[in-house]
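Removed: one protein chain of the complex. Kept in place: all other protein chains.
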Amino acid sequence: MTQFFQKLGNTTLSSFAKLGRSSFFLLQTLSAISSVLIRPRLLNNQLYSVGVLSFLIITISGLFVGMVLGLQGFYILSDFGAEETLGVMVAASLVRELGPVVSALLFAGRAGSALTAEIGLMKATEQLSGMEMMAIDPIKRIIAPRFLAGLLAMPLLAALFSSIGVLGGHIVGVGMLGVDEGAYWSQMQSTLDFQDDIINGVIKSIVFGFVISWIALFEGYDAIPTSEGVSRATTRTVVNSAFTILGLDFILTALMFGDI
Amino acid sequence: MQNTKTQDTLVGLFVACGIAALFFMAMQISNLSAFSSNTTYTISANFENSGGLKVKSPVTLAGVRVGRVSNIFIDRDSYESVVEMSIESQYNNLPDDTSASIYTAGLLGEQYISLEPGGSEEFLATNSKIDLTQSAIVLEEVIGQFLFKDAAEE
Partner (left out) sequence: MDNPVNSGNDLISIENLTFSRGERKIFDDISLTIQRGKITAIMGPSGTGKTTLLKLIGGQLYPEQGIITVDGSHVHQLKRNDLYTLRKRMGMLFQSGALLTDLTVFENVAYPLKEHTSLSKSMIRTLVLMKLQAVGLRGAKDLMPNELSGGMARRVALARAIALDPMMIMYDEPFTGQDPISLGTLVKLIKNLNDTLKLTSIVVSHDVEETISIADYIYVLSEGKVVGEGTPEQIQNLDSEWVQQFMKGHPDGPVHFHYPAADYNNDLFEY
């Protein structure tokens, strides 16, 4: 019986310790951001691997999600004779929720896990140690560029997801199911507010980008430098990112849309 | 290591696409384009019951949106609902005997204010008050009236 409590206490303490380490790590990373801006080449490389390489999965997923929304939405709305509001339904769902959240989940899975594996492997092969001994700060050279790239790429990817999704809804709704083209766009435009919906969606995706990059980079940096350690760290990145995104989404939604 | 020139181009393209998507969202999806004239003036109207009217509900004239509801509060003396509206400055020729009614858009739609111009030669200016108002229709009262009317006839 005491063993159970011992273990519980141990786990709690080590979780707190990890939280403390990761906060310190975050502070170091944030203070190193200024040095990244002096070297745009580094940022560029990372934007490529994090942004450009995620482009395909985000756009294709966005397209399909938008199309499904168009399809399902049409059938539900036609029960109320409200097919004209399909545009509103598709756009609101995407811009407010699905865009930021789904693209964040995809990002965590694709780019986040890659970041963790890369950093973890660098740790395991002593590259990070080697850099330190060469008097080069790995936080400035390796971590901060990747963090900034994740932060910048996420809102762009979320916007892409939402936009392509709306177009996907258009293809299905207007193109295949006969919703009126004018109604699709005009209803959408009169209902969706720039400030409330678009800006909030962008804010959400920036927050998600911040959190995913933080988790992915820290898990790699903190990983046990063996092959098993790195693979477990990669899994933790995806799982923890997913939980955090969904939890934060609820909090942000309540804060942003709760008062309307 | 990737050819840096190709890499740079692709990153540039990626960022451009992302920004284009943001613009698309702003322009096509939301009402940003209708935001162009930001200058407004405020007028108010008292209603016995403002029903489901909300802040940001549209204010229309002859079916065209000319402004939005900016504030709703209670008048402590008359116990009426005071609705303040922001009207776009370009619509500065509303007669001061204009009436304001609360209608519902469609059966289940949101409520909005519809302005009916009067014939006066003087126009509404900032902080003017609209005197003629028609409150929102409360469904229960209508049903109640209907039932009572039937009962009265029998």
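Every chain is named by a letter (A and B) in the order it is written, and numbering of its residues begins at 1.
Please note the rule applied: a contact is a pair of C-beta atoms (placed from the backbone, for glycine too) under 8 Å apart; a residue touches a chain by one contact, two chains touch by 3 or more.
What you see is a predicted model; the values in this text were computed from it and never measured.
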Touch with the omitted chain, as defined above, among A:22, A:44, A:127 or A:231 | A:127
Out of A:17, A:37, A:56 or A:136, point to the residue that touches the absent chain in the complete complex.
-> A:136
Chain A residues that touch the omitted chain in the full complex | 122, 125-127, 129-137
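As a working rule, only the chains that are shown with their structure count from here on.
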Interface residues, chain B side, partner chain A - complex = 2, 7-8, 10-11, 13-15, 17-19, 21-22, 24-26, 28-35, 54, 56
Touching chain B in the complex: which residues of chain A?
-> 44-45, 47-48, 51-52, 55, 91, 95, 153, 155-157, 159-160, 162-164, 166, 185, 188-190, 192-194, 197-198, 201-202, 260
